[in-house]
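With one protein chain withheld, the remaining protein chains of the complex are depicted in position.
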Amino acid sequence: MTTGTLTAGRTRFRLPRKQIPVLATLALLLVMYGIGVSQYTAFSNVQVIFNVFIDNGFLLVVAVGMTFVILTGGIDLSVGSVVAMTAMVSAALLQDGMPAALVLVIALLIGPTLGLLMGCVIHFFEIQPFIVTLAGMFFARGMCTFISGASIPITDGFWTSMSQERIGNPRGNFVSISVLIAFVVVAIAAYTLAYTRLGRNVYAIGGNPQSALLMGLPVARTRIAVYTISGLCSAIGGILLSFYTLSGAPLIAVGMELDVIAAVVIGGTVLTGGAGYVFGTVLGVLVLGVIQTLITFDGSLNSWWTKIVIGGLLFAFILLQRLIGIRYK
Amino acid sequence: MNDAMSRYRAITGHRLFWPAAVLFVMLAANTIYRPGFLSIELKDGHLYGTPIDILRLSAPLILVALGMTLVISTGGIDLSVGSLCAISGAIACMYISKQPDQSSLGVVVTALAMAMGVSLVLGAWNGVLVAVIGIQPIIATLILMVAGRGLAQLITEGQIITINSEPYRAIGLGHALTLPLAIFIALAAALLVAAFTRRTALGMIIESVGGNSMASRLAGIRSGRVIFLAYVISAACAAVAGFMMTANVSSADGNAVGLWVELDAILAVVIGGTSLAGGRFFLSGTIIGALIIQTLTTTVYAMDISPQTSLLFKAVVVIAVCLIQAPAFRARFSRRRRNSPPPAPVADKPKEQVPA
Amino acid sequence: GNSDTGGGGSKDDGKITMGFSQVGAESGWRTANTTSIKESAAAAGIELKFDDAQQKQENQIKAIRNYIQQKVDVIAFSPVVESGWDTVLKEAKDAGIPVILTDRSVDSADKTLYKTFLGSDFVKEGRLAGEWLVEQKKSASGPVNIVELQGNTGAAPANDRKKGFGEAIAANPNLKIIASQPGDFTRAGGKQVMEQFLKAYPKIDVLFAHNDDMGLGALEAITAAGKTPGKDITIITVDAVKDGMQALADGKFNFIAECSPLLGPQLMDLAKKVHEGQEVPARIETEETTFTTEQAKEALPNRKY
Partner (left out) sequence: MTDSRPVLTMTGISKSFPGVRALHDVNFRLFPGEVHALMGENGAGKSTLIKVLTGVYDTDEGAITLHDEPVSFTGPMQATAAGVSTVFQEVNLCTNLSVAENIFIGREPRLLGAVRWGEVRRRARALLADLDLDLDVSAPLGSYSLAIQQMVAIARAIDIKARVLILDEPTSSLDADEVAQLFRIMRQLRDEGIAILFVTHFLDQVYEIADRITVLRNGGLVGEYLTTELPQLSLVEKMIGKELDVLEGIEEHSRRDLAALEEGTPLVAVSNFGRAGAVEPFSLTIHAGEVVGLAGLLGSGRTEVARLLFGADRADGGQVAVDGTASSLRTPAQAIDHGVGFCSENRRAEGIVADLSVRENMILAMQAARGWLRPIPRRRQDELVDKYVKALNIRPADPEVPVRNLSGGNQQKVLLARWLITEPRLLILDEPTRGIDIGAKTEIQKLVTQLSDGGMAVLFISAELEEVLRLSHKVAVMRDRQMVAQLANDESLDADRIMQTIASGSHREEADR
């Protein structure tokens, strides 16, 4: 009985334990998919999976940004509105005949700028992120209706081709360019969080901001950075959404922030910060997507049963995830 | 002079000072825009005027926000309150609408009791998910937020249930002592919650759980029960708010009642000075927060700010409110001189120093 | 020609499968619309796959994609917004599934992406309301003050009804909209906004509400202010749901432009035709009328929703 063996014992236990929540989520997701396949014939079609990605690409990108924010223990309510604003600005500028490349640059700058401003207010004036980003949400949504009360179609060639390009077999199974962009964003984010100082500082601040400060970490810079990153991801998400719908509509993505937060938290990130992975967020988005798909495939639910069943499935999922988590603790 | 100075400090230092100041400024701005804004007249024995409207309309928000304050203080959050409002309103109206004599007091009381009962059960459900199973509050209550809307619509079958019941209507529109009854209900609820938390030790225990749950557990607090209770109280408050909202228009719309009220409620709580991270809570601050939010909404209508820009206006006001309240902001922008520090402890011996 | 190689809910037993994506259940009107569609599908022997998009375009696009996967025979949907459907409609077209739009239209340049549109013309509803008012007030010598309760900012019915109404009343320069705020299509919203209007503007002659519910909410505010709805203030609304018709019959409302939710039978009819490959007109408007107090009294007894 030496310390050595004790340490070894812990190591044997620790490795899987860290991954258990994520693995459990993955397993449950597969079970849910399995249920779909067994219930509905067309569900087994590979395109169904691809569609989940196609339809949730923008959500995924935004959720990745939100993961950064939540990891520091913050929250960003402005994402849905920033997505809408980005799409709206792009649509309006394209309608005015601005070249696509320029529109892209402008659209991609607005989100991060707003994020940067919010981050500064949150950090320097010590105001709770909830309120600051709520004001940001009002602002961005207000900009949408300010730009136009009605939806603006996008007819630009670049946008249309981005929207309609099918990668894979155009007649069979395919994904859209948005999916690839989303994957690139996920990969960059995962790398940033795991392998860069910025990423590690994000975890440290989420663990204990006071300690992070006393350890000499750049708390101000990091905190402002995560809101900027979230703004950037929202802007990318907005562009993807405008690819997806080929339009900008003032009321699009209303309430999206809740979906995004839900996805991040279902993916195992803790709302108080400090623990979570981008991969978990991917799973969280998939869970929401698959639930949605199951409901559409069923097609027999009326409007209110739809909501009840979504709530029910969410509950079942969370409960199992939690119970498995406890069992292995 | 020093005395006046310190009194000034004491007033501005009070945590309710800045929220109240913001409210005051908003009312003043409205009055400048339209001098009749604050005028109140007596019509049919009822006081009638915009300030009364603001009070009456903020009553449901105050109720919801009171419950939310306790939940937030435990370190949680309750997203389901809007749906709970819809459910309680729907049950009450549905039951009343099915009765032959809608105006009978008995019917209304039964309806309220039923609706309250269901709401308490749903509050307990939230409580169990958070306190017993240990699901993160935001997700636990999101479940009921989504499914609850569906439940409300299931109850009303997607229709707007119109009722014609005087006693029920009175909850939203009745008057007592020339003032809307809703104001008294909200006030009573506030006093009740205040008594419930501050006359007992519940308030301190909630704050302790929210402030440091591990330390609280080791001090022997059964934090599960406390958290559970907070969600149940929140549900009860939401239920009453639901009665008020539906009584106000004598109809229950499963889809519209209490839509997004959770956001407003959280905002009210936060403006009132309670931290979303949990810990200390301030009921009076929450009430002022709710009044600020309602005044803001009313201002948009009263000034007829165009719908296209009204959200921008709200954004500006919200951020201004927060900045003014934030000590860090004020510190940066006021170059005030420090008051003379408290008398120094006199060093009784000369300081010694040794050469290097 | 769409060859059904099994899969999804559509066995090749001659039974038509229709995928229908509804906007949501945001109002009594919408619920009546949903009920009408479900009932007529059952009556017509069409298998209905129903999906509630909960006001989200993304959800509708997802639903349509899933219908394509399930190889339904016809896809019908009420678009949440006008724009942004080209991509997914193209996929449906490639899969050989015909699409019918109901209630609200889309703004695609490529009209071949859908077979037909069935629904109401919101601009027309607004116009009808405006024209009636112009007719009523043609003898008015002084200015007529109008307040407007809009639907949700940015929603198509709100935009269109506002537009139609505005165009119509332009005929008489005396008619002036002095205030216009969103009441979010709800009674509570209508009431709250109207309360402020009544305080801010001592002389309001006309109220135009974008739907009955807001009008009903405003009624209460008007009564509370000690005015008589229908007399002191002329009230015009859109929709003609039962409660609204009742108010009209009671003389509290003055005029309603109907917006019928009962699209079901027509939709099923179209679905069959489209499935059989018959030609259908590109745009079919639901039969809708307008109601005055007298007409409302007549129509009320057999009003279904």
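Here the chain labels run A, B and C in written order, and each chain numbers its own residues starting at 1.
As a convention for this text, a residue touches a chain if its C-beta (ideal position, glycine included) is under 8 Å from a C-beta of that chain, and two chains touch if they have at least 3 such contacts.
Here the structure is a predicted model, which is why all the values come from computation and not from measurement.
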item: Missing chain: touched chains present in the view; value: A, B
item: Chain not shown: contacting residue from A:Ala42, A:Ala212, A:Val254 or A:Leu313; value: A:Ala212
item: Touch criterion as defined above, residue of A:Val48, A:Ala189, A:Ala204 or A:Ile308 at the omitted chain; value: A:Ala204
item: Touching the absent chain when the full complex is considered, from B:Arg15, B:His46 or B:Arg280; value: B:Arg280
item: Chain not shown: contacting residue from B:Gly82, B:Gly211 or B:Gly285; value: B:Gly211
item: Subunit A, residues in touch with the chain not shown (by the definition above); value: 1-4, 6-7, 9-11, 13-14, 191, 194-197, 200-201, 203-204, 206-208, 210-218, 274-275
item: Touching residues on subunit B - with respect to the absent chain; value: 199-202, 204-205, 207-208, 210-212, 214-222, 226, 279-280, 338, 341-342, 344-345, 347-349, 351-354, 356
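Here is the rule we use: only the chains that are shown with their structure count from here on.
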item: More contacts between chains, B-C or A-B; value: A-B
item: Chain centre separation (subunit A, subunit C; CA means) in Å; value: 34
item: Whole-Å gap separating subunit A and subunit B, where each centre is the average of the chain's CA atoms; value: 30
item: Gap in Å, rounded to a whole number, between the CA centres of subunit C and subunit B; value: 35
item: In subunit C, residues with contacts to at least two other chains; value: 24-25, 31, 34, 153
item: Touching two or more other chains - residues of subunit B; value: 153, 158, 307-308, 310
item: Residues of subunit B touching subunit C in the complex; value: 34, 36, 43-44, 48-50, 53, 57, 153, 157-160, 162, 173, 245, 248-251, 253, 255-257, 297-298, 300-302, 304, 307-308, 310
item: Sites on subunit A touched by subunit B in the complex; value: 121, 124-128, 130-132, 134-139, 141-143, 145-146, 149, 258, 261-262, 265-266, 270-272, 302-312, 314-315, 318-319, 322-323, 326
item: Subunit B-touching residues of subunit C, taken from the complex the two chains share; value: 24-28, 30-31, 34, 150, 153, 179-182, 184-189, 191-193, 195-197, 199-200, 213, 216-217, 220, 224-226, 243
